[in-house]
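Shown next, in C-alpha cells, is the structure this report addresses.
A single protein chain has been omitted; all remaining protein chains appear in their positions.
Lettered A and B in written order, each chain numbered from 1.
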Amino acid sequence: MILAAIAFVVLIVLRVPIGFVMLGSSMAYFSVNPMMASIVAQRMGSSMESFPLLAIPLFVVAGCAMARGGIAEKLYSFAESLVGHWKGGLAQIAVLNSVFMGAMSGSANADAAIDARTIVPVMRRRGYSNAYGSVISAASSLIAPIMPPSIALIVYGLLTDTSIGRLFMGGVVPAIIIAIALMLTVRWTAVRRNYAPSREERASMGEIARSGWIASWALAMPVMLLLGLRVGWFTPTELGAVAALYAFLVGVFIYRGISWRDTYDLLRESAHTTASVMFIVAAAAVFSLILSLEQIPQMLIGALLAISENKYVVLLVINLLLLVLGTVFEGLALVVILGPLLIQVANALGIDPVHLGVVLVFNTAIGSLTPPVGTVMFTVCSITRCSIEDFTKEFLPYLAVLIGVLLLLTFVPPLVTFLPDLMF
Amino acid sequence: MIRRLLELVGSVLPVFLIAFLVLVVAADVFARNILRVPFYAAHDLAILAFSASVWLGLIGAALYGQLFGIGFFVELLPERLRRVVVVLSHIIVIIIAVAVIQAAIAQITTARFTTFLALGWPKWIVAAILAVGMGGIIIVQLVAIVEIFRGEGADA
Partner (left out) sequence: QEVTIRLATVNSPTSESFLKAEEAAARVTERTEGRVQFQMFPSAQLGSTTDSIEQASQGQPVMTFTSASFLAGFGVPELAIVEGPFIVENTDEAERLAFSEIMNGFYDQLAETAGIRAVALNWFDGPRHMIGTAGYTDPVSLEGVRMRVPPVETWIKTFEPLGVIPTTVEAAEVYSALSQGVVAAAESPLTGLRASGWQEVVKHITLTGHFNLFTGWVMSEATYQALSDEDRAILMEEFRTGGQELTALSADLENEIRTEFEAQGVTFHEADVEAYREKTASFYTSFPAWPDGLYDQIRAAATGE
C-alpha cells in the first residue's frame, strides 16, 4: 500500500504518462501482495466492457463530425446572433448547451467531448484563450451527470436500492443551480479578462431569422435527436452513434464540407483521443482494485460513524474525503465502490438516500476535472491540446464555485429533496 | 519504415475500427426499429471494436505525443538533467509495458473459457490485442530514446 503510494508520486514527478503511473504503482502493490499473473490484463480488458463507456468514442466522433462538417459552425453563428452582444457570450452558450446536452446524454465525458471539439475552436477564433475555452467545456459538462437522465445516478440507484425516478427528480434543481453558478462565473471572469462581446449590439430579427435559416439542418439535429430519444428509437449511448452519422451525412451531402481526407482525419483524431482517455480508465480499473483488496471502504465506514452523530459533520467529512479521493480515482469507480457503503452511514444518521446520491455523484464528477487524474479533464485537453498545467490554473475559480455549490447542496438538503418529495 | 508501420497499426487500423463501431451501433438501432429483427452480435462487436481501437490507438496517441503526463516538476530541472529524466521516463514506460505484455500472455494462456456470449469468440482476443498495443508502445519509446541521443529530442 505504502509502496504503491510512493511509486505513484515518483512516477508522476518523472512525467510518466498517467495511465502508466497507475499501472506501475499497481504493479508495485501486486509485487508485495501477489494476485494471479494475469490480473492486470484481466482488469484492463473487462473495464472496456461497460456499454455506457461506449458513449465516449461515439460522442467524440460526433463532435469531430459536427466540427468538420460545418454543423457546429452554423449552430454557433446562430447562437451568436442571439446572445453575441453579451459579455463572454460564446462562453455562456457553452454552458447553456450543456443543459440541453445533459438532458440527452447523461455523461460528462460525452458532453465535454462534443464541446471541446465544437465550441472551443470557435472561441479561440473569437479571441478567447485555449485554456479558458477548455475549462468552460469541462466545467459545464458537470451538468450532464446531475441532469436526468444520468448514468451515474442510475448506477447509484441500482447499487443502493434507491428509486431512480426520485433520484432523477432530485437532480433537476441542482443541475439548474450549477448552470446558473457557472454562467455567473463566466460573466465575472469574462469581465475581468475583458473578453468583449462578439458584436456591438443586439442582432435584428431579420439577421436572426437569416442565420437560423442557414443553420436549419444544424438546428434540426438536436430536435431530431431529442425526439428519437423520447419516442424510444435509441438509448442515450446509441444516440452518440446516430448523432455522429447525422453530422457526417449532413457534412457530406448538404454542406459538402467533408472529403475522404477529412473523414480519415476526423476518425484518426477520434481514435487517438478515445485511446488516450480510455487507457487511463483501464489503468484506473486496475488501480482501484488496491482500494478493494485493502478493504479501505469497510474501514472508512467504521471511521465515519465514529466521528460524530451530527449528520452535517459527517457529510462534510465525506465530501472532503471524496474530493481528495477524486483527485486520483475515477468518478464512477468511486460511486460503485463507496455508494453502497455510504448508504449504510446515511441510513444510520437519517440522511435521505436521494440527497446522498446527488451529492456523491456531483462530488465525484468534480473529481473527474481535478488533476492529476480526471477523465473529463483528459478528454477535453486531449481534444484541445491544452496542457494539464494551463488547464489547472484556469480551472481554479471554477473549482471554487463548484465546491461552493457542492457545499450548498450538502447543507441545504431541500434543494435536492424538495422536488422528489413533491412528486412522489 | 518503422514509423510507417506504427502509423498503420496505431492510426489506420483504429480509424477503421472506430468507423466500424459507429456503424455497428447505428445498425443495431436500424435493425430494431426499421427491420424489427434482433442483432445479437452488435453489442459484442461494438465492445470488441472499441477495445481494439483503444489498445491500438494508444500507439498512435503515443506517436503524436498525446499521452498525458504532469510536466510541472520536470520543467523545474536544468536542461541536462531534464534529458536524463525524460530518457528515464521512457525506460519506465517500457518496463511497465513489458509487464502488461506478460500479464496479457498469462491471460491468453489461462482464461480459456470466457467468450463473447453472442459471437462465441474467446475473450483472450482482447488480451492479445492489448499485448500488440503494448509492443507498439515499446517501439515508440525506443524510437524516442534514439532520437534524444541523436540530439533531436525536441520534446525534452
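Just so we're on the same page, a residue touches a chain if its C-beta (ideal position, glycine included) is under 8 Å from a C-beta of that chain, and two chains touch if they have at least 3 such contacts.
Just so you know, these numbers come straight off a predicted model, no measurement behind them.
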item	value
Per the touch definition above, residue among B:42, B:56 or B:70 touching the missing chain	B:42
Residue, one of A:234, A:279 or A:329, that touches the chain absent here	A:234
Residues of chain A (touch criterion as defined above) contacting the omitted chain	35-36, 38-39, 42-43, 46, 49-52, 106, 149, 151, 154-155, 157-161, 163-165, 229-237, 289, 292, 295, 297-298, 336-337, 339-341, 343-344
Interface residues of chain B (partner: the chain not displayed)	28, 32, 36-38, 40-44, 110-111, 113-115, 117-118, 123
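Criterion: only the chains that are shown with their structure count from here on.
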item	value
Touching residues on chain B, where the partner in the complex is chain A	11, 14-15, 17-19, 21-23, 25-26, 28-29, 33, 43, 46-47, 50-51, 53-58, 60-62, 64, 66-74, 85-86, 88-89, 92-93, 95-97, 99-100, 102-104, 106-107, 110-111, 123, 126-127, 130
Chain A - residues contacting chain B, complex	11-20, 23-24, 27, 36-42, 44-45, 48-49, 51, 53-54, 57-58, 61, 233-234, 237-238, 240-242, 244-245, 264, 267-268, 270-276, 278-280, 282, 371-372, 378, 381-382, 387-389
